[in-house]
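The other protein chains are all here in position, but one chain of the complex has been omitted.
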């Protein structure tokens, strides 16, 4: 057992941290919260040039040929700085699913443009129920002359406002016996006629959208994977995204802990640094429990994913723990800071807002505990 | 609004405390844990002579004509010292139900002997499920020649080993539509043929019993209240017992808080009393929250009961809060004491063990939260 | 023992409730929920409340109060909160302190204005380097003939931008051996030259302020209490007001709103089986906190120390924790919809839950952090030793 990063990974982390410290200050993060697109095309191009989008893709498509674990480290660093933009949507929810489930032609068509930063992807999975289960997929795709016609409304779709392509999860057979059957994933050109997108105003000021499909025509060669057999792929996307999101959250938590420890060492009240007070020390200790726990489980899950081991169970455990942990870390960090940290211009509320959005993404703690319960043998 | 006790109530409290401090030391409590009967007949006689059994009964039966609120104060004091014996079973679960639901003849027959300390009662309600709902009542009473024949097993019946009479809750009509219908309460002579009692070994070392009814014959004039309509009375017994038990628990909690505050003021480590450490202070503060909350809600409920106001909702809130509170008070008290308090000969474990038994009696927190949820409008 | 409000208190509760049902219109509610401080509609409502002697029921009738107790004050606060009416907290609380520490002239000068809703006074304690440790404040007041000259900075002074006066803790003796011995309290006219108010916004969207003093001249008659006697005045404001905690009608309303939402939108789903018990738990905690609060208030009105001496502080501690739990739970119930702000498409319950969730961290920090409250309960209530 060796929980250390490799030397290359340490270099990747350091270079990512240096780059982001320089290029992604909180001023940019705040600006992007107000920005209509929600990301900086210049920065997007820069990270593409650094090979970040392509990091975990094979070299044959222009990728870096590195692993999911390397990508996890990058995501952790992005979470540290609240990196704005459609990186997660494009890489985790667009590119990697195509790499996994796509045909050769699809891979050749889409991956190089993702890797070069030319196209932005997103995944349109959730609908009115807001849930990540198969039964909630009600958007319908109907075969018609070699095409499929998609109708219905997707909700909470990240970055759909800037996406070039949308992986749309739709029901193609509503007579199937189980809700998991009869679901198909389509690669939809976001400029197709009949798509309308409304940006929702969210706590994280990220760009989650309502996407209405109104008779959107998609050629059948744009089916990703197998017709009616899409849920297995979606399941895999959710699990992988849960791990990836947890890595991002780990980075955020670490930053909150670092900020808090630095502040309580320095902030003087009653003639001593407040970090000498036992209550403040205990706040920090419990933050550390959450952070170290998150690191242990997120890395284990990413490593399993990266090395081809089964990871469903670990994905659920990780997202269950990390979702709660980030909330608690932010709450304890705020309490340790006191008044200064509840000001809008303080950095802590940025993390507070993102912690909530991240908790909800790809299943909250309760959703994943249900999976854990199922693995224990309960019928839930 | 006036949350103070009356002068008479203060006197009652003081005299009860003085008496119990003198006559019910922890040595007696420990002795009674090992004793086969579980109570001291001498002490039993003394409290009868003091009028404790009769406190809340009308004077016409030899009682003191005082209120449920006065009784609550007495129970609080008994809880403070872990008073051993069948007082609760006899008065709360035997005498008061007879006063409420009994015929004149029954009252005249049973109450004077309860009040004088001559007879001991208990309530046989729970069965194999361990639950306090109507559906769990499966012990059957069948009419036969003007008598009823009772068959079945009751579990967790307090003090049945020394009871002279048992209020037995039985199903007399198993064709009724709702589980609440078809239930009847019988006053059963504990010496009747066919009753066998086994004392269970419990954490609190109280005398909870298995009571097997094997063809026990009970004359029909021993029906308490109405045939087949008994559940309403049982419901009332449970609610009142939940309040009364909460008062007892309040007394126990107060004692744990007092012991803990005294100890941390006096115990020196690192050259200071440990009570100066912020963590210990916070433990004590949270104990106080639990105790003050318990007092506020237990007294309100007892006052409502005592003044003829509706109290079902308050009974549920009280037992829900107090059940959890006692556990937390004991846990925080133990943590504040450190090693000394996990020793068998320390007083704290006595309260730890009783807190668990009391939590379970007449519905745990979850059971009562369900009632609260129902009152909020949920169908649970 | 009696846990009912007195007939007089019930009548007052009915009066203020009916008044606010009628007068606290949607314009006022919008101003309150905007968290930007009392706006014109709010000011108008406050004046109307003042005209009906609803603002300071606890004060003597000569100062336009009703001569009632802390319970009436608690009823007022509860009704204001549950109606989302503007909250003239600071003016009336400062008035309570003035009743104890002010001289006759000051009482006559300020109390009727506060009670009539004409003037409001902002708290001015905290400074960038003096939060929990209030005795460390540095804003300097130098005596100069018949007035004092003030220089320095306050922070987190909510409502200062809509108030007429500032209840200002200053340092008059920087050489005092114990730092809390060198403090003095003033009431300062916020229109005085040299005062600059700058907005600060919390992450929950609440407008608060930094207030800068630059050579501000304050007449001697605005000194409250003794020179260098400010600590006694602040203590009378913080604790002398007495009273316990309050009623919890507002919180219970939120719980009922959530229950209604769940019953209408979510009841059937199997994964929502956790909700009834969670809501029941919140209701129990809210109710117990309320009982502790009103009982402590009743003790205060009877001038009796409650058992264990914890008083209302214990209730406030529980209520702070419960509040946080409530909005965390509410957000979990709302799921992804919970993250939608009030002016977003699909925002549930008008975005109110999200607003409160974002505002919630404030409640365990401001007006004495929980850590300070626990210290006071431990040392004053339980008599635990200080270092």
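Labels for the chains are A, B and C, by order of writing; each one numbers its residues from 1.
Going forward, contacts are C-beta pairs under 8 Å (C-beta built on N, C-alpha and C of every residue); 3 or more make two chains touch, one makes a residue touch a chain.
Owing to the predicted nature of the structure, the values given are computational and were not obtained by experimental measurement.
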Exercise. The chain left out here touches which displayed chains?
Worked result: A, B, C
Exercise. Out of A:32, A:69 or A:93, which is the one that touches the chain we can't see?
Worked result: A:69
Exercise. So which of B:69, B:114, B:204 or B:223 would be touching the chain we can't see?
Worked result: B:204
For this session: Please give every residue of chain C in contact with the chain that is not shown.
Result: 273-274, 277
Problem set entry | Contact footprint on chain B, counting only the chain that is left out | 126, 130-131, 155-156, 198, 200-204, 208, 210, 268-270, 277, 279-280, 327, 331, 334-335, 338-339, 341-346, 348-349, 352-353, 356-357, 360, 364, 366-367, 370, 380
Problem set entry | chain A residues touching the omitted chain (full complex) | 1-6, 9, 69, 257, 261, 264-265, 272-273, 275-276, 278, 280-282, 284-285, 288-289, 291-293, 295-297, 299-300, 303-304, 317, 320-321, 366, 369-370, 372-373, 376-380
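As a working rule, only the chains that are shown with their structure count from here on.
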Seminar exercise, completed: Whole-angstrom distance, CA centroid of chain A to CA centroid of chain C, is 40
Exercise. What whole-Å value do you get for the distance between chain A and chain B if each is reduced to the mean of its CA atoms?
Worked result: 54
Exercise. So which stretches of chain C touch two or more other chains?
Worked result: 374
Seminar exercise, completed: Where chain B touches two or more other chains at once, the residues are 278, 282
